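Note that one protein chain of the assembly has been removed; the remaining protein chains are unaltered in position.
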Amino acid sequence: MSDQSPHKMPDIQATRDERQVAIDKVGVKGVTYPLTLKTADGGEQPTVATLNMYVSLPHHQKGTHMSRFLEVLNENAHPLTPEMFTTIAHQIREKLDADHAHLEVEFTYFIEKRAPVTGSKGLMDYKVKFMVSANAVEDFVMSVTAPATSLCPCSKEISRYGAHNQRCEIEASVRVQSPMWIEDLVKHLESAASTEVFAVLKRPDEKHVTEAAYDNPKFVEDIVRDLAMGLDEDDNIVWYRINSENYESIHNHNAYAQITRDKRES
Amino acid sequence: MSDQSPHKMPDIQATRDERQVAIDKVGVKGVTYPLTLKTADGGEQPTVATLNMYVSLPHHQKGTHMSRFLEVLNENAHPLTPEMFTTIAHQIREKLDADHAHLEVEFTYFIEKRAPVTGSKGLMDYKVKFMVSANAVEDFVMSVTAPATSLCPCSKEISRYGAHNQRCEIEASVRVQSPMWIEDLVKHLESAASTEVFAVLKRPDEKHVTEAAYDNPKFVEDIVRDLAMGLDEDDNIVWYRINSENYESIHNHNAYAQITRDKRES
Amino acid sequence: MSDQSPHKMPDIQATRDERQVAIDKVGVKGVTYPLTLKTADGGEQPTVATLNMYVSLPHHQKGTHMSRFLEVLNENAHPLTPEMFTTIAHQIREKLDADHAHLEVEFTYFIEKRAPVTGSKGLMDYKVKFMVSANAVEDFVMSVTAPATSLCPCSKEISRYGAHNQRCEIEASVRVQSPMWIEDLVKHLESAASTEVFAVLKRPDEKHVTEAAYDNPKFVEDIVRDLAMGLDEDDNIVWYRINSENYESIHNHNAYAQITRDKRES
Partner (left out) sequence: MSDQSPHKMPDIQATRDERQVAIDKVGVKGVTYPLTLKTADGGEQPTVATLNMYVSLPHHQKGTHMSRFLEVLNENAHPLTPEMFTTIAHQIREKLDADHAHLEVEFTYFIEKRAPVTGSKGLMDYKVKFMVSANAVEDFVMSVTAPATSLCPCSKEISRYGAHNQRCEIEASVRVQSPMWIEDLVKHLESAASTEVFAVLKRPDEKHVTEAAYDNPKFVEDIVRDLAMGLDEDDNIVWYRINSENYESIHNHNAYAQITRDKRES
């Protein structure tokens, strides 16, 4: 099988490129991979992640070696954990001889929640995303999206009874000084809504959340403002981008609001 | 260009297949195409459709000729209208020498609606699907999905004030004796909800729909039952499959109900 | 908090319905939940599933009790495994006093594969779906989708060099006499393609799969026919529905073929 030796095969990617065009990001997108997370209560949680992995490519190199992204991933998967992401970004940078490496990882994270009155246990699922860069300066952004309930203050005020309410998705991306639990960011998100949502609700719980939402009406503007105030008070957070998308029950379109703040600039 | 004449090129698809395996459906999927519809008020409405087109393939033929699906479509597009779908299915069947041809067409359809109090005009968008078969017996199924509001009767009953409500999507697929306007099926769908939704609502309208929903609470079960009763009374409809999916505002999952009925069997 | 006792709260769902309309399926859709699978090599694999759970509802009952679906799930999650699905369907049927219960579970499943020449390890991800019914007769359908490569026989034959090829997704849903490993159905799926795909390919592997695909050209029709023949020979399989969707590299639409066969009928 001597003709199949990689050492004797031409390495097209390594040849010189004369076009004088550097590439900001090149790599693999949509890699599905198992991931294991530490939980705030000391346990472990396995999940399934989708990864994008990129490097910068200097103008003189024809191509990057795509298989090495997967090899670095495999070498660090015993099992793969978020604690390895910065290391992986650095290894990718080194192994692909790049100035810059960037990693994006999305996955579902579960937190057990008890119903507010009966205490019935249920599992809530949250969408989480980590964005990690290895460069002259390292960067780490954590993003969590939580479903919740929003109830319209205008509808409540002008109507003799009732108020339109709906599921909303509240997202916060944060840069922090020291590592933050997903659970803690979820608390920020859920406390900004009219009420949080649950997997299991018995009738006394349903009564509770219905009344709690009615007692706490919020526009999409109120949700992002109250979330901003919560994140402003958390000194561990130095930068955030937050948004809420409300799936309006009275329209076929959504209400949306977004705020970005860099505390280091103010 | 004689070597590129199709008449001198081998026709692999037309060769004999010896595996003795007939194929139920083979064709093209995900074709995007302009479509024009007649509206109930006598006008025309252009839209963008996604088409799937299939034929059956007998066991002795190696392959179908995929480009002919597109050619039949192009030949009938001056412009393409739903009135041509049965003709197209027959032409596909003939041109591809098949026993059976099947066409699926999905698109967005707009209907202008006035807000219930102020009369403010807005455009509502509905998802529509046509499924057309040409065979020994012809078949034509029309499916329409309408967004609407559902308000929970249990939540209303047990709570001192308020009631959780949410956007739902109600879908009906029907077989009819004589052609039916999309507008007429939409009326069936929207009248089965707690209240219909609108594109533009001023404050008096918002008050109206909030109170209307509260006055008309419905479980997902109620929605499909009331819709079933409406379709039962419509003698033009001989078969239906209906469902509603409610994007629960107090959960991160949906409530769903489905009923199928063939009036010809009962 | 006596007024919040569920025993004193009205049970709207349990009230009598007078509309005389039975519901085929009612329940919860889009529940996200952790799932653990046994692997063919004796290990365990955790993953994340999306579940739909339905019951039939007799005409005289107003509503089903949605929270009980989640409670049954939670009671059987230590951890949740596919071996529990039939039990769960029966418990749902009993707890909701229904004639019929139906469970649909979708998840990602990983299989380690070695590259064909260098033996480099990589993880392949497959989409799996289980559909389980508890009724007078039980039913269990397993569906697996595998990505693979298809290379066009016509393009190869008529061109002086090259041949268009593309990623395809091949799916098989099966009913079996005795339980079947996902790994075994994947073998059926991948052997029907021009060549299987891999997560990690070094250059000697890339040369191998490129040439292997060129040596084994297949129309979408060939893929489903060869898969049908493989499943025909497997006596454990009594029913199948198979399809392949090829993301044509020379078009912006896909090629698709489908075959359904019930061996018990022939």
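Chains: A, B and C, in written order; residue numbering restarts at 1 for each.
In this text, a contact is a pair of C-beta atoms (placed from the backbone, for glycine too) under 8 Å apart; a residue touches a chain by one contact, two chains touch by 3 or more.
All values derive from a computational prediction rather than experimental measurement.
Undergrad: Taking the full complex into account, find the residue in B:A89, B:L185 or B:L201 that is in contact with the omitted chain.
TA: From the options B:A89, B:L185 or B:L201, the contact with the absent chain belongs to B:L201.
Undergrad: Touch as defined at the start, partner being the missing chain; which of C:E71, C:D125 or C:E245 qualifies?
TA: Here the residue in touch with the unshown chain is C:D125.
Undergrad: May I ask you to list the residues on chain A that touch the chain which is not drawn?
TA: 9-10, 12-13, 17, 19, 21-32, 52, 54, 57, 62-64, 66, 153-154, 157-158, 219-222, 224-226, 228-229, 245, 252-260
Undergrad: Please output the residues of chain B touching the missing chain, sorted low to high.
TA: 1, 4-6, 9, 11, 31-34, 45-48, 67, 70-71, 74, 107-108, 110, 117-118, 120-123, 125, 199-204, 207-208
Undergrad: On chain C, where is the contact patch with the chain that was removed from view?
TA: Answer for chain C: residues 124-125, 147, 149, 151-152, 154-155, 158-167, 195, 197-199, 201, 203, 206-207, 209-211, 213-214, 247-253 touch the chain left out.
Just so we're on the same page, only the chains that are shown with their structure count from here on.
Undergrad: What's the rotation, in steps of 5°, that superposes chain A's Cα atoms on chain C?
TA: 180
Undergrad: Going by C-alpha centres, which chain would you call the most central?
TA: C
Undergrad: Using mean CA coordinates as chain centres, what's the chain A-chain B distance in Å?
TA: One centre to the other, that is 35 Å.
Undergrad: Just give me the whole-number Å value for how far the CA centre of chain A lies from that of chain C.
TA: 27
Undergrad: How big is the gap, in whole Å, between where the Cα atoms of chain B centre and where those of chain C centre?
TA: Chain centroid spacing, chain B to chain C, equals 25 Å.
Undergrad: What are the residues of chain B that contact at least two other chains?
TA: Within chain B, the residues that touch at least two other chains are 154, 158, 252-253.
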